[in-house]
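All protein chains but one are shown at their positions in the complex.
And then chain A:
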Amino acid sequence: MKLHKSLIALTVSTALLAGCGSSSSSNDDKDVTPAPTGFSFQATEMITNLTNDVIVAGYEALNDKAEIFVNATQTLVNTPTAENLAAAQQAWKDVRVPWEQGEAHIFGPVDALSIDPHLDTWPLNTSDLSALLANQTSFSADEIKNWNDDVQGFHTMEFLLFGDGVTDNDKSIDEMTELEREYLSATAEVFKNHTQTLFDAWTVANDPNDSASPAYKDLLLDPNNDIYASQLGVIEELINGMIGIVDEVGNGKIAEPFGTSIETSDTSTVESQYSWNSLVDFSDNIQGVQNVYRGEYPEQADKQGIIDFVEAADATVAARVDGEIEAAIAAIKAIAGDNNMPFRQAIGDEAARERIQTAIDALTVLQSSLENDVLTLLQQWQQ
């Protein structure tokens, strides 16, 4: 947090210096008139909308879908049929969507309370998972929550639901042991507790140990607190959140397993490789960026987002960045090609590798625009 604060302080002082620069020099040279820099924008509506209708709404969806998922796993434990397994697999994919989209704003309680590693640690410790399944006779949520993060969360549940993902992603009910179902259900329960904690931290009290602490959303809605000194700090946090995930998808999630050639590609570092859900994950990550940028989810009525802030300064940049986000999502989806190739296969396929490179390039362009053209607007913003 200290880093964030100093960044904010630096930005604010840069903005102040930029604002004062011309007036101080006018003492020396009276012919110089102040350059017409700066733009004004009333940010309250945008911040309110992004906080309530994008971020908090996203965590609410995550929590609701986690509940549906827990129920699906319990149904599977009680009635282990192929249909119930398929339903649980689908429920896993459904709960994955708000989580991956929410990675565009992975600050606040999700970071401070270590919710991210609890829910989404990668890679999975398959050795320990196998040992647990071989040596334990039963599992409970109380036990599992104390174990290391690499044997619980999304990817543990994915492994139990979909199999090892090497040749297919459609584990049959016959391949699933009773103990695996029990583990799945218990892990899902722990998972749901974490999504509840996250939602409560945003809406009730940001410190789970202190019910009097403010909801985290109120810190954004009413800046001038310990975390956000002003609305400028909130907007900076939102823009940096977008930059963070674009960087992670382009330079981490895609580029790491991609390697420099087919020989150096590495399937072991592909996220969501068991369910073959990787490309959906990646495009949802950037969809999350679009949600914050535009201020609404797809198909929803137009509301204020970062795009409106950018537009107040430069309409051309606002439209260009919007196009770059769309292009990045399209490029990621295009990796699958005509035959719906999963990412873990695509990194080993020459033609698909070209499409992957296109997606990486699109993300690089987007990241550069967010860093150079959007984040820098904070210096010109006259609050």
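Here, a residue touches a chain if its C-beta (ideal position, glycine included) is under 8 Å from a C-beta of that chain, and two chains touch if they have at least 3 such contacts; residues count from 1.
Everything below uses one rule, namely that contacts and distances are computed from a predicted model.
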{"item": "Record-based protein name (UniProt) of the chain missing from this complex, from \"Monooxygenase\", \"Porin\", \"ABC transporter permease\" or \"ATP-binding protein\"", "value": "\"Porin\""}
{"item": "Sole residue of A:Asp128, A:Asp218, A:Asp314 or A:Asp361 that reaches the chain not shown, by the stated touch rule", "value": "A:Asp128"}
{"item": "Chain not shown: contacting residue from A:Ala57, A:Ala86 or A:Leu113", "value": "A:Leu113"}
{"item": "Residue of A:Asp174, A:Asp210, A:Glu263 or A:Glu350 in touch with the missing chain, whole complex considered", "value": "A:Asp210"}
{"item": "Contact with the hidden chain (one of A:Ser40, A:Asn148, A:Gln300 or A:Asn372)", "value": "A:Asn148"}
{"item": "Positions on chain A where the hidden chain makes contact", "value": "1-2, 112-114, 117-118, 121, 123-128, 131-132, 135-136, 143, 145-150, 206-207, 209-210, 213, 226-227, 268-269"}
